[in-house]
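All protein chains but one are shown at their positions in the complex.
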Amino acid sequence: MTSNNSQPVLEDVSVIVAGQGGDGSLTVVTMLADLFRNSGLNVYTERDVLSRIRGGHAAATMRAFTGERYCIGSHIDILVALDQEAVEKNAHQLNPNSIVIFDDSGGPLPSGLLLEGTKLYAAPFNRIAMRTMRRELYKNSIAFGIVGRLLGLEDEAMRRTFTKRFQRRGQIILDYNLEALELGLHLADEMGIKAGEGIYRIEHTDPEEHLLIMGNESIAFGFMVAGGRFFTGYPITPSTEVLETLQKWLPRCGGVARQTEDELAGINMAIGAALTGVRTMTATSGPGFSLMQEGIGHAGSAEVPLVIVDCQRSGPSTGMPTKPEQSDLNIMVFGGHGDYPRIVLTPGHPDDCFYLAVDATNLADKYQCPVFIAMDQALSQNIATVKPFKLDEVTVEPGKRLNEEEVAKLDTYKRYEFTEDGVSSFTVPGTPGGMSLVTGNEHDEFGLVSTDPANRIKMMDKRFRKIEEAKKELPKGRHFGDPDAPIGFIGIGMMYGVILEAMEELEEQGFNTQYLQPRTIWPMLDDVLEFIDRCDRVYVVDLNAQGQLAHLLMHQGADSNKIISILRYDGLPYRPGYLVNQILEQEEKLINGKKKEAKAQ
Amino acid sequence: MTSNNSQPVLEDVSVIVAGQGGDGSLTVVTMLADLFRNSGLNVYTERDVLSRIRGGHAAATMRAFTGERYCIGSHIDILVALDQEAVEKNAHQLNPNSIVIFDDSGGPLPSGLLLEGTKLYAAPFNRIAMRTMRRELYKNSIAFGIVGRLLGLEDEAMRRTFTKRFQRRGQIILDYNLEALELGLHLADEMGIKAGEGIYRIEHTDPEEHLLIMGNESIAFGFMVAGGRFFTGYPITPSTEVLETLQKWLPRCGGVARQTEDELAGINMAIGAALTGVRTMTATSGPGFSLMQEGIGHAGSAEVPLVIVDCQRSGPSTGMPTKPEQSDLNIMVFGGHGDYPRIVLTPGHPDDCFYLAVDATNLADKYQCPVFIAMDQALSQNIATVKPFKLDEVTVEPGKRLNEEEVAKLDTYKRYEFTEDGVSSFTVPGTPGGMSLVTGNEHDEFGLVSTDPANRIKMMDKRFRKIEEAKKELPKGRHFGDPDAPIGFIGIGMMYGVILEAMEELEEQGFNTQYLQPRTIWPMLDDVLEFIDRCDRVYVVDLNAQGQLAHLLMHQGADSNKIISILRYDGLPYRPGYLVNQILEQEEKLINGKKKEAKAQ
Amino acid sequence: MTTPPSTKTFTPARPIWCAGCGDFAVQGVLEKSLNKMGIPPHKLMFLAGIGCAGTIQNNLKCYGYHSLHGRVLPAAIGAKLANPDLTVIAAGGDGDGFAIGAGHLVHTFKSNPSFTYIVMNNGNYGLTKGQASPTSPIGYHDNAESGLDSMLLGLSFLSATFLARGFSGNPEQLGRLMEAAIEHTESGKGFAFLEVLSPCVTYYDTHREWRARVYNVDEDESFDPTNRAGAFQKIIELMEQGHIPIGRIFKGEHISLESILLNKEEPAPAQQKIGHNEHRKHYDKFISSHLG
Partner (left out) sequence: MTTPPSTKTFTPARPIWCAGCGDFAVQGVLEKSLNKMGIPPHKLMFLAGIGCAGTIQNNLKCYGYHSLHGRVLPAAIGAKLANPDLTVIAAGGDGDGFAIGAGHLVHTFKSNPSFTYIVMNNGNYGLTKGQASPTSPIGYHDNAESGLDSMLLGLSFLSATFLARGFSGNPEQLGRLMEAAIEHTESGKGFAFLEVLSPCVTYYDTHREWRARVYNVDEDESFDPTNRAGAFQKIIELMEQGHIPIGRIFKGEHISLESILLNKEEPAPAQQKIGHNEHRKHYDKFISSHLG
């Protein structure tokens, strides 16, 4: 590192860049993340955008840190505000030690918006960009120079990152951006933020290289590594990156990733492909998931292996397409008419997304049923560092398939044979002698339509037996904290990192807690119910209005007296500090003997 | 009545007519039902058919009785078997006192199929029809003569019913059928079943006229009487009669009943119509209901009043289209992504269907949300006698609507105004000054798209507040039996009549029971949970594999230790005797201290 | 549209479109046409699908409805059948109308209800960031299919009565087509289908290309829009020459859906008073049809 002076070592810093949609906040944050990752730090980023292409408030946040963190923290150290609204919307996240870099092209910042003591660097980025380069487009690159210097990044490293990022968009665009960066560095000099004199000193701590990846990309990659070779999708926020990643990578491996005319085609084309034996996935978000209900139930009934990714966003209906929520749990577990078997997995970090996507792909093939991966907007789209995936540890097991020789050895081949574990062998079309009928009508062992009551019971029981069997190997929850702590947490998806960090803060305040992060929520595994039994009280943290996870636990027999629902449904992601406050409030109520009011209703 | 001899008075008789699809079993049963209804008895009928137009085993059952019964009973008195399969499939319902009328055109009945002592009348109906009339089509009319005589019906009354039924199909068809009837009466004479010498004496007991109607027709009529004037549907068993009834009747009242190209058009066309202020309904069954999920959630979010009838059939997927089940409870209560308010009503008899359809139509308009009516195939299609609907007692209350003058008086009109009860007034398109924006995106009070977190919370809470408000007037459950009985029953839809009758049988065996028939299952009303509290143990009778109703009660906080799930999912309707046996088995287990095993899992 | 002083409700939103987006022209022309034709805001029910195009209703003074993605047509049919006195206009993007909504478009051509449908065709999915749509050419992104032509599609329905294509770069003509479309529906002649070439400057800027390729059949005296087969042939020829035909492609006659379905002796469904005694005689008839 160039600088060897007395600045503190960077251990945990959060930067938010905010302005109007199209201002390039996300670009700044992504490049910062890349730079810090390259410096051996871990990062976690978040986007906060509207469902429109340009205009409207848009922000992106980056947190860089040493050690393990899996969320944006409770405080922002640096705000890069490309307009006044950016300050207004984000000031609540600042504290007196925060630094604000403000584009004052539209006038100076009115007083009173910032806490006293906040350090303000103001310059007219927009005007400079317009004046010097004729396009305001480059203001974010100017701002980059300043925030980069402040954070202690090397000028040369910044230039390298710019080159890497903009090269593929042509030399002209690259040159302009580099020019803007130089303007920014120059401005920084003028403001007294010299090279090597940032507020932090960056120390290479972790020698291991890290991937910078979002959950949707991890899901796509996990599927691919698990032998997935057929994917269908229809663009919808926040799932589109799964489609786009697979459109790029699957064909190279001989696979097909097809954008269909709608989600009905998506699910049914996936089913058609899966029937040929290829491992198949589709991904969508709430509205598309609702449309797929008939197809999903059909896969359950006809025993078609299928992975379905639901990248949840704020509902109901079109809702708030760019905002995180976990409010499709009900429809994942209970959607589709009639009774059929299904599995719902819930990863908590881009890292986990990879491994659970592998599991989902294996499980679908093995148990011939729909397997859901429950994502949420934050988990889907927030980019974070993860350790390189251990490809060598991935095992890929094909399901019970019969080839020509195996069929020839049989007396009779029955597609839906009654078996002890409920799983019947299948032949793929093209296999001589192994013809079968696949149908969503109730059917006999051969797949012939049947309404015989005795057959019906056996066939239903067979299908559900698969789930009993699967329970033995479904991904168990991960436990954190003191197993004897009286206070328990249950939460999934993006709540994983938030709860872990809230537990630290609570511990500092003298609360001893433990956390079970379920990674399968359907079927509900015993470890979750046992965890509840073991605790005095359990805070079930739901990112929805109805307490879907809490009630799902009750549905499965959890003692409702032990469950305290914590709800959030305003479209904002939880922050550790916010959660801590919720818990403290509840605990106070308890102390005041108001236990009843706090219970899940 | 003509006959005044020593035959017993007909109090409760059940006749099953069975043969191949297209043999006309249903016609025989429907005419018998009509005749008995005209004789002042009550009737209940049931169909047992396959999802094909001709061929395959098909049967229909009629029960005629004095007093109140709401299901087919446990025993069949007379089997009219149009082929040998008809005997094989239905013999298990017979007892030694049963009578069998058998078409031996295909050869005599092999011995061993019937219990000893069963009285058998055999004749070659098919051959007679072919020989005399050149079409086997008329064999059912021949059989009718015999079973009619046996049941003590007057020849002249039979002729009248034939005339009424076949007249609209042309004189030729009527003449042929009348000729066949005479052949049947003649045959009866030969068999020694003379006019006026049937096994029963029919006494006019109930002076009041009764309607003969199926649940689907009652639903259609209730909707119409409640001012429903727009209906969309797409044919699907067992909901099609709702569409067909309304296609016939709505246009006369200035309404529209439209068959759409699919269920997606169905739900969205209904929404478009409802926006104009017209009371609107759609009806479907499982597969169509799954397809409607996105539209339904949209109605919940955009606050569009809508009645949705789900005529449940055996699922999952295409399942067994003609068989009864109650396995869409989960998707009704939990379907659709995201959190939104909804109401689920559960009638138990064609009578109840009418009144709850009126309620549903009023409730949808009042609370501006989707209201479901949960039917099942038996409730939908079984024809039964009901007392003439009390049209004068029906009240029709329009929701909070503003006309031009009312809007003019306001300072500002807000389509989604925050109100205490959560219900906002609405103007219909065409009202000057009352323009509004309706959307499934999250929105502010004016309907403008908004992601403001504070607004979001208020808007979500407002929508759910409507349900809290509605709870005060939602149809409560009906209670039967001894309120102090230790054993409770909960069951909905077609289970209503079966449970009532099972309770009688259980009482005879010394078991004191009570029954709560919920008529609203979402939101779950307090009376249901209180009922569970009051009982020692509650048998929740589910017509599905997963115990959906039982688990729904747990989801809502019911004590899982008190709930014992009784499940049936073989596509057959429950019979009182079957249910009694299930209960006796469970009770025995309890006595043997095996309580644990019997609990809902 | 001017806002009458009596209005007590929402202020139309500012468009969220990117500067230069073709949709601005569509809105401008639409407002002008409505004004010129004197359609009062309270009589206008404007329904839109989902996408950049599907935000236009927020910017208008009207009864606005934001349908689900692809479902604007059945919703519009429902509204029109329930209250035929409304001026019903539906709008949306090419993805909304031709991808997820294709089945409904087919059935709207088939059933011919009297309302206008404006498809703002930008050859891509704008709101979801530029993926291929059914009108994207082969090679756009990794699109593997040749583009759908909605004029040819419309011509294949014998019940189609109004087919036209405008271009945001030619607002005069667009205005004429828009007025003709609304006029068509106001006089109950059936479904008026108007596609507008409306470039997406951010993801697929076709402005120049389309300006060069459009061929205005309105200016071609040999073109006869009442000749279905002739129009079909002409479009194919033009497309083979690399042209995109714009103008009034087809004028036909066919009975409208609402005139078949509605009972003329009764007020329309939405215009009936809600009360159960209005039609008591029919209720009694229903009851007696189920009595002995």
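Letters are used for the chains, namely A, B and C, taken in the order the chains are written, and counting of residues starts over at 1 for each.
What we mean here is this: contacts are C-beta pairs under 8 Å (C-beta built on N, C-alpha and C of every residue); 3 or more make two chains touch, one makes a residue touch a chain.
A quick note: this is a predicted structure, and the numbers were derived from the prediction, not measured.
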item	value
Among A:Leu174, A:Ile199 or A:Val428, the residue in touch with the chain that has been omitted	A:Val428
Chain not shown: contacting residue from C:Ala19, C:Met37 or C:Leu158	C:Leu158
Among A:Ala91, A:Ile213 or A:Met460, the residue in touch with the chain that has been omitted	A:Ile213
Options C:Ala13, C:Ala180, C:Met239 or C:Ile287, residue touching the unrepresented chain	C:Met239
Touching residues (missing chain, whole complex) on subunit A	34, 37-38, 209-213, 217, 221, 224-227, 229-230, 232, 249, 251-256, 258, 260-262, 264-266, 268-280, 294-295, 298, 302, 365, 388-389, 391, 394, 396, 398, 407-408, 410-415, 428-441, 446-449
Missing-chain contacts mapped onto subunit B	22, 51-56, 234-237, 240, 247, 259, 261-263, 287, 317-318
Interface with the undisplayed chain - residues on subunit C	99-104, 106-107, 110-112, 134, 138, 144-146, 148-149, 152-153, 155-159, 228-229, 232-233, 236, 239, 254, 257, 260-261
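The rule is simple: only the chains that are shown with their structure count from here on.
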item	value
Subunit B and subunit C: spacing of chain centres that average the CA atoms, whole Å	41
Subunit A and subunit B, separation of their C-alpha mean positions in angstrom	44
Chain centre separation (subunit A, subunit C; CA means) in Å	38
Set of subunit A residues in contact with two or more other chains	51, 287, 317-318
In subunit C, residues with contacts to at least two other chains	55, 66, 68
